[in-house]
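In what follows, a structure is listed as structure tokens, so that the remarks can point back to it.
Removed from the display is one protein chain of the complex; every other protein chain stays in position.
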Amino acid sequence: MPFVAPHIAWHGIAPELALVGGALVALLIDAVKPAVDRRFLAGLSLATIGLAAWFTFDLRDTRAVIMQGTLAVDGVALFGRLILLITAAMTILISYHYLSRRRIHRGEYYPLLLLATSGMTLLAASNDLLLSFLAIETLSLALYVMVGFARRDEKSQEGALKYFLLGAFSSAFLLYGIALTYGATGSTQLSVISKQAAVASVDERLMFVAVAMIAVGFAFKVAAVPFHMWSPDAYQGAPTSVTGFMAAGTKAAAFIGFFRVFLVAFGALQWDWRPVLWIVAVATMAVGSLLAIAQTDVKRMLAYSSIAHAGYVLIGLVAANRDGVSAALFYLLIYAVMVLGAFAAVIVSAPGGSERLSLAEWGGIGRRYPVFGGAMTLFLLALAGLPPTSGFTGKFLLFAAAIKAHENALVVAATITSVVAAFFYVRLIVLIWLQDPPPDDGHPGIGPTPALITSLGIAAAATIVFGVWPQSLIDLARNAISHGFVG
Amino acid sequence: MIGYAVSPANFLVLGALLFSIGVVGVLTRKNALVMFMSIELMLNAVNLTFVTFSKMRQNLDGQVLAFFVIVVAAAEAVVGLAIIVSIYRQKRSASVDEASSLKW
Partner (left out) sequence: MSYYWQYGTLGALTAVGGAFVVIAFLGNRLMRPRKPRVEKATTYECGMDPVGEGWSNTHIRYYLFAFLFVIFDVESVFLFPWAVQLEKLRPQGTVLVEMIVFIGILAIGLLYAWKKKVLEWVK
């Protein structure tokens, strides 16, 4: 059988090539000169992300399926890359000071971050189940190490172990689903699967098991109930900057992959998977919101809040229309920005030793540091989905898409859980402003650095601007899907 | 020579069985290393399934997929064992029951 060397469209994978190249250069520099200034590595990583963003911008008018049909260049992929590159850049801004403070500022952090980002952007653009699997593994393997980055911290190690065991377990499920899909349709390419799944000769039993297995794999990655058990432990144990990166980046990448696989490849079977995901979405919102109430640790509370938000984004998938996709894209972007802002605030809350992790330590902090308290309040309002923040706009768009798809009961359930969720966000806001600050709480104040102030400022500005004037971003998200998925 | 042809469906059943054994292993064992070995068993069951489907469909893609899975499994093994060794150094135990400082 003669083989033909594949044609490689370099420009289509230029953003990923830039990220991987930057990661290798950073790794080499760190290996050859271990004493290199960390500022140099951070700057190099930011420059790499900038280069990747420029290559992404370069692809803005291209709509194609490249690399033998494995990679999609379309609006959704570009919007996904936008979200993920912003996430990576903000993560670097909030990591620098934090890592030095915890004395875990090893050079490997930056290559790992860039490699994880390249996996995420590939997942957002992947048009083939094999590539999706490889991209998920690329980002997960880097993140397992990043979660366990604090080697002397028992919690960090434990979080890494749990994240790793459950993550590997879920990828095995995903992979078995891919194998069964391949068996039923003879291909792993999304467009071919979608054609094959619609013909009558396909073995439906095989297809259903395959769809279920792949759904389990993705549900693990986006932390949807009942596959959310790893996420509170991993979020709490991981270094705070890594937690922010996971909450914003992994979620966005896994969701875009989830949407693409289910809407493109399994679109013909949507009447079979939508009711199941309906139940998963409601369970995710309910469990995330209810368990968050019981938390006393800020990072763990934000972890449960992020589970609840996964439920909201799932609404967009259950709606299974273009509005659902554009609303989910909008939501993933604004959620990434506000959750990174919230974690940046957690990092800022302590300049010296440990952060203010227990909720009690936040009591009265707004009275002592009004600007800082105001920023945290803004992010909490946005997470709760209250106007005039971007969180409100995002939820509104998702609910509108669901109503258009006649999923009224889902919207009712989502509204109820939003009210429940608002309780614990508002409780923290009340703590921040209405309690008297303890006379001397032993904390030497708060510790912002220029990089942290920049990231807090950007996050706060974006949260307000996209809450009050969301139209330009909504248009961008709508344009991204206006021609559908390619392939 | 084998006197009669083994039906490919048998390999699929074997793959499903191995996968199930792996799932049960992960869910019931307490030692992180044994759990990880069970996950590897699941991955190899998937490989068997890929190769069988490849044979059934006369399509080489499945074998290429199996190659990639082997490589990913190796990378996963390295990262996973590193994490388990690191936690073992701290606690002198690889039991997941001991890893319980994070709860609820």
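Letters A and B mark the chains in the order given here, with residues in each chain numbered from 1 onward.
Following the convention adopted for this analysis, a residue touches a chain if its C-beta (ideal position, glycine included) is under 8 Å from a C-beta of that chain, and two chains touch if they have at least 3 such contacts.
Predicted, not measured: the structure shown is a model, and the values here were computed from it.
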**Asked** Who does the absent chain touch among those shown?
**Response** A, B
**Fill in**
Had the left-out chain been drawn, it would touch chain A at residues 2-5, 8, 24, 27-28, 30-32, 34
**Complete:** Note that chain B touches the chain not displayed via residues 67, 70-71, 74-75, 77-78, 81-82, 85, 89
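The working rule: only the chains that are shown with their structure count from here on.
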**Message:** Give the list of chain A residues in touch with chain B in this complex.
**Reply:** 1, 130, 133-134, 137, 141, 144-145, 148, 151, 154-155, 157-162, 164-165, 168-169, 171-172, 175-176, 178-180, 182-183, 186-188, 232-233, 236-237, 291, 294-295, 300
**Complete:** In the complex, chain B touches chain A at residues 12, 15, 19, 22, 26, 32, 35-36, 39, 42-43, 45-46, 49-50, 52-53, 56-57, 59-62, 65, 68-69, 72, 75-76, 79-80, 82-84, 86-87, 90-91, 96, 99-102, 104
